[in-house]
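This is the structure, below, for whatever I ask next.
Removed: one protein chain of the complex. Kept in place: all other protein chains.
Then we have chain A:
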Amino acid sequence: MSTTERNYKVPTMADMTASGEEPEILFWVGCAGSFDDRYKRVTIAFVRILNHVGIKFAVLGPEEGCTGDPARRAGNEFLFQMQAMANIQVLNGYNVKKIVTACPHCFNTLKNEYPELGGNYEVIHHSQFLQGLINEGRVRVKDGESFKGRRITFHDSCYLGRANKVYEAPRDVLAALDADLVEMKRVRANGLCCGAGGGQYFKEPEPGKKDVNVERVEEALSTGADTIAVACPFCMTMMSDGVKNKNKEDSVRVYDISELIAQGQGL
């Protein structure tokens, strides 16, 4: 792909600790970011940005486990707490203070639900983190791909937006691109769910007129956007499936905001 030799690094907490170092941030990758083929590309894009701006970060690698979010929302509190306690033991063992994650579900759980079980960290969603980098001028989108003339619409993730009131950060990140940002009819506090939250992703939807992601993609398409930007692994899958359902996969693409920034930077 690239003509230059790439040299991106992904240090783990275990490596760092072994060499007596402490990272500025822990990047919590999440299950989708680790295993889902499409979302792995988002993980990679974000890691490249982290490398590019020279932030000292680490991941847990094989020591990371599901936060337990889908189990908890589905009603399995036992399983959730087993996961949470195990993760908290690992995180506290490494004396982790600051966590960045690209998954709003991990973000919500780590930020709001772990403290009561003994896990207290500063938790930041990657949209907020990228917004900070852009504001500080550490990320400038001009070396890579141009977005001139492209229309981007942003789909709010429920667990980022309504659940945690992060509405502007992802929009600010997208504003750094020289694209046209168009809003859908239902946005921010009014946003329409992608249909995956609360464990829905892991089962067939109940019978109805149509699937939620199809409804949402219809709304996204009606803005005339050629790019649907998301900030959540589940939204990513649901929007991509919806676009396929509408046979628009050749003209409309779904990207995570960090992928767009990485493209804009030529990473």
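Definition applied: a residue touches a chain if its C-beta (ideal position, glycine included) is under 8 Å from a C-beta of that chain, and two chains touch if they have at least 3 such contacts; residues count from 1.
As a working rule, contacts and distances are computed from a predicted model.
J.: Can you pick, from "Cytochrome ubiquinol oxidase subunit I", "Fe-S oxidoreductase", "histidine kinase" or "Acyl-CoA synthetase", the UniProt protein name of the chain not displayed?
T.: Matching "Cytochrome ubiquinol oxidase subunit I", "Fe-S oxidoreductase", "histidine kinase" or "Acyl-CoA synthetase" to the record, the invisible chain is "Fe-S oxidoreductase".
J.: Which residue among A:193, A:217 or A:230 touches the omitted chain?
T.: Of the candidates A:193, A:217 or A:230, A:193 is in touch with the missing chain.
J.: Using the touch definition from the top, which of A:116, A:136 or A:250 touches the missing chain?
T.: Result: among the candidates, A:116 touches the missing chain.
J.: Could you please point out the chain A residues that touch the chain left off the display?
T.: 1, 6-10, 12, 29, 31, 33-35, 40, 43-44, 47-48, 59, 61-62, 64-66, 68, 70-79, 81-83, 85-86, 108, 112-113, 116-118, 158-159, 162-165, 189-193, 195-200, 202-212, 214-216
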